[in-house]
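Rest of the complex left out; these chains stay put.
A, B and C label the chains in the order they appear, each numbered from 1.
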Amino acid sequence: MSNQQIQKVKVKRLAHVGLWANDVAAQARFYRQVMGFDLRALASGSAERDMALEEANLFLALGDEYHCLGLFNDVRPASSNGRRPTQRIPLHHLAFEVDTDAELAALAARLQMANVQLMLEPRDGDAELGDTLWFQDPDGNRIEISVISDEFQHYSAPLKQGQRFRPLMLQHVALQTLHLEAMVDFYTEALGFDISDWLLRECVWLRCNSDHHTLMFMQGQAGIDHIGYSIAEGVDLLRWADHLARHQAKLLWGPGRHGAGNNLFLRFADAEGIHIELSAELQQYYDQDVTIPPRLWHTRSAALNLWGTLPTWLQEKIGV
Amino acid sequence: MSNQQIQKVKVKRLAHVGLWANDVAAQARFYRQVMGFDLRALASGSAERDMALEEANLFLALGDEYHCLGLFNDVRPASSNGRRPTQRIPLHHLAFEVDTDAELAALAARLQMANVQLMLEPRDGDAELGDTLWFQDPDGNRIEISVISDEFQHYSAPLKQGQRFRPLMLQHVALQTLHLEAMVDFYTEALGFDISDWLLRECVWLRCNSDHHTLMFMQGQAGIDHIGYSIAEGVDLLRWADHLARHQAKLLWGPGRHGAGNNLFLRFADAEGIHIELSAELQQYYDQDVTIPPRLWHTRSAALNLWGTLPTWLQEKIGV
Amino acid sequence: MSNQQIQKVKVKRLAHVGLWANDVAAQARFYRQVMGFDLRALASGSAERDMALEEANLFLALGDEYHCLGLFNDVRPASSNGRRPTQRIPLHHLAFEVDTDAELAALAARLQMANVQLMLEPRDGDAELGDTLWFQDPDGNRIEISVISDEFQHYSAPLKQGQRFRPLMLQHVALQTLHLEAMVDFYTEALGFDISDWLLRECVWLRCNSDHHTLMFMQGQAGIDHIGYSIAEGVDLLRWADHLARHQAKLLWGPGRHGAGNNLFLRFADAEGIHIELSAELQQYYDQDVTIPPRLWHTRSAALNLWGTLPTWLQEKIGV
């Protein structure tokens, strides 16, 4: 493998997000009934069919991928040795994909050159499916990278009733971090992301394909800021807001239009309070044809919402 | 269980409609080819795979529910003892759902307080699925109420070719009755429905969730007036009308806009002449936030079609 | 002028319709408030500004043309000499346009070859505007043909409040006639129209430009069947129906889709009962590039409404 191949390799897309859940069943109900996700079979390890659902790990999908959202029963011990309990962040792991085994090998080499500790595991515990890379980013988030399956699997993917209320796919993840520049360095250097936009010392938007951003980092206590799903058209935001109201899921922000990414969006929370963003009209990049230097935003309000001011909770959060 | 809990319980949604059919196969063909329904497996009792389709009971679905329409082979004996044969009405049964076992118990209590004769049966003949309530309304229609399944079943739900022509879901049922007030009393008192609109001595519209009506009663010989399915947008009515014309299914009424419910609609008949309504923009209610007294319509034509006059067959039918 | 030029000349478009009105002011109010027409200045001859509006002739427009609808105060004497009064038809005259003086001359020659009695008058009484041809068709309807003005006139054309409810332009006129074939012969031979569709012995649709029909003839007592205006899109029919309901103008027919012309339509009546059709998606013809023989419809219902049956009043009218 040439050095040049290693330098040019990058992850191709976000595959799924794993979340810790205090109440797996309630979260699953929210994602199925309100968001239109499909439930996949129980985790393959759990042979016992009558195992209580509350203790199971569950996998949910939007299309014919195996899953784009994993819910993991939160069995982490509560921190007990101090007065202020450590806040346990809800991110279980992030998974990215590349297209070929060669790319996975090149990426492994690239990560090793960046002194990242790697673990190689059989994918989904099945050696025939090839290997999966596991490692941690500077914030300690667990990251998984594997090759997109070429198997022709036949997942059953029932359409939800009221099929209009179902996002197209997982689009991006926004994380808070206390080490903004270290995280940006890591994801650009070790994983090949490009910087699309900067809001100085506050936010960075990173891309790995034609979407303006697949990852977004925001200065703050480590955690998930939000998880973004794409929808087909801007006007659907209005219909989603009506739909959410009928399910007593109040909007937290928006409809609005982000300056960075130019996408129309709205925000609300899932059953455990994790913020969800629905997003339309995200700016597209054609890096093979054009060189685009990062853009630098001067004001938080324009970068985050071209239409107006920010919600109270956001103003406070950023001001860490 | 407190009296208050019993007084506040209500059914949550219409789950499916069962119809008697003279030609089950022809009906199934209509609902699959013209309406885009999916066929579920044969009724679980029929182990014999090679049993002639004509004799089977069939279940059809629009989403990932087990079914929203059941077709039952009409084996009822023809009435023979008199000159004018009793007209056998095509309604086999109606099924509603509640969300929890507790609600089902409360509803059973409420029904018993109203002196309704109840039968408890294992759901779909499977004791693990919980119980189902069976009883009759004042017109003798058979009603089923069960708890919405929390099972994560994997029904196969193929998309129809030409997927645009498939309703979103079952929305309402309109029944004719010779005992309009008794029926209204029963469904409001024993099952918790609210009255949305009245057209005096002719029609009543009843709701049990955010839809303006899930049941509609119309003065007349007992029978099905029509079955309503929701579609996504008003403009789709025009495309459905073209689609129906290509399948030689002529419109019977509409496009129009009902005064009561404010929904855009059109009407046509299935293979056995049962009227089907497609409906968009049905008015939404938020009863947890607002008290809305029933509205009283003065004229039949405005209540039934804000845009104009009524079809001949409807004028006659109402005038019973 | 060569014979060939004369044979190829044809009228280019329908310019305006003139209607007799019993109550000019009420008609003007309907066309302005419900239909969104603009009122042009009073007829140029009427210098007296304070002349009562009821006695005036009025001109109404949809765009920057001088007018597309003229209302003429009906001063025709009531027939009094017999028992059954002759029904006076509401058509005052029809006006067509050609593009150039040469075409007008060729058309005059064509008409004279067909032995049509012509009158030449200065246009709008102003000799500088060029000549206008006047003659009668076989039913005695008065027809005017002139050259489209090359003048750069500045008509004031205020937008109506609620501008969405305003047709794009005058599209076609449908006349009833007791001499269907004579009328067809006249308009094809003397004025160059082509036959688009036939419904045998009942209806004919004629075109003179890319629209499927500009004139439609229907067997029946001489009179106006309806006047057609084009609107931008099919979905607007639903909005117009709502708009008309708010103005207590009930629909008479439709929304539907004509077989002949394939246009979506709806019908209602103006303040004096003349039927108005709004029409979208009318089939387009490109006669310079393609030869299209007339189509022959077998059934009235398909030719007139692909979606279903006909209104009672239409069934009776055609059966003359």
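By our rule, contacts are C-beta pairs under 8 Å (C-beta built on N, C-alpha and C of every residue); 3 or more make two chains touch, one makes a residue touch a chain.
Owing to the predicted nature of the structure, the values given are computational and were not obtained by experimental measurement.
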Where 3 copies are displayed, count of copies in the complete assembly: 6
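Operating definition for what follows: only the chains that are shown with their structure count from here on.
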Between chain A and chain B, centroid-to-centroid distance (C-alpha), Å: 41
Rounded Å distance, chain B centre to chain C centre (Cα mean): 47
Centroid spacing, where centroids are CA-atom means, of chain A and chain C in whole angstrom: 61
Chain C to chain B touching residues, read off their complex: 234-235, 237-238, 241-242, 244-245, 250-252, 255-257, 264, 306-309, 312
